[in-house]
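Data block below; observations after.
Of the protein chains in this complex, all but one are displayed in their positions.
Naming follows writing order (A, B and C), and every chain is counted from residue 1.
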């Protein structure tokens, strides 16, 4: 299940609605809000840190886990923002995704091959 | 190629020597220091954030990329350290790994299944 | 509208209704920037806030910083999902933020 959204902050809520809807359809009610938050953070990162124009969100649920991929068409910034310079302690999006989920993968795009892919995995309780 | 090290800070240098040696053996001289730094950060994170006792480092180089896995036997902390509280802006290990490499995956362990796995991937220049 | 900020009866008490994220965090930020100039607690009723992201958390932390001991940020009746985020980000551990249930409001 793939959906593409324009990379605008006002769209984040629609993206969450998509995730909540999928979570409901796949009997993942307890995980819905954690997944919606992690996806919000991944999409916000793309919007904050790149000049991407669109964001693809892929939902895949199996018996034992959900896997969500967030892909933008921006260029990954190969610089480490150090809080005191970049203002206000950073928003800590990646640590938050990690705290919410079981697995977080980030593949940075390059100038010749733009597009950052963030893969978020949450195991089903068993 | 797997090596297991005791989780002590003084061992980090030996871990780097292992990485540099593998990098030399696989004609990855230009990448050696970036890989050594990323692995240092991944191992330091395990030591800082968990009470792990040992760290496994797996090296795998193919035609087009190097893949290094750092696995500890600690429990992943599901809390987001917010810089102002946790002191000094954080050391920003994960953003640094991401800036150095092409792909970073983090799979957090749990109480019932401890062990965090960090997978670091760098593509060969082509 | 995604977020509504309503003044409730008391002074320096607001109710947040809707979803707080990076698209509207600056609305809350503008309200709090004005309030932190004066001393005393600022109370935010979160019972109808259904979502908060890291940008929302950051606005709360910044307001707390700016109050700088001259008052607390009191977060009233967060929903369970918002409460989970407050906990993950350690807001419940801070002296200058209080998270309270609906009945606890009168206490010091």
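Here is the rule we use: a contact is a pair of C-beta atoms (placed from the backbone, for glycine too) under 8 Å apart; a residue touches a chain by one contact, two chains touch by 3 or more.
Not measured: the values here are computed from a predicted model.
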| item | value |
| --- | --- |
| Visible contact partners (per top-of-document touch definition) of the missing chain | A, B |
| Identified contact with the non-displayed chain, of B:23, B:36, B:61 or B:75 | B:36 |
| Absent chain, residues of chain A that touch it | 78-82, 84-85 |
| Chain B, residues in touch with the chain not shown (by the definition above) | 9-10, 12-13, 16, 33-34, 36-37, 40-41, 44, 47-48, 88-89, 91-93, 96, 99-100 |
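The working rule: only the chains that are shown with their structure count from here on.
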| item | value |
| --- | --- |
| Chain contact topology (line, ring, star, complete or other) | complete |
| Geometric centre distance via CA averages, chain B-chain A, whole Å | 22 |
| Centroid distance [mean C-alpha coordinates] between chain C and chain B, Å | 37 |
| Chain A residues counted as touching two or more neighbouring chains | 89, 92, 96, 99 |
| Per-residue multi-chain contacts in chain C, two or more chains | 61, 88-89 |
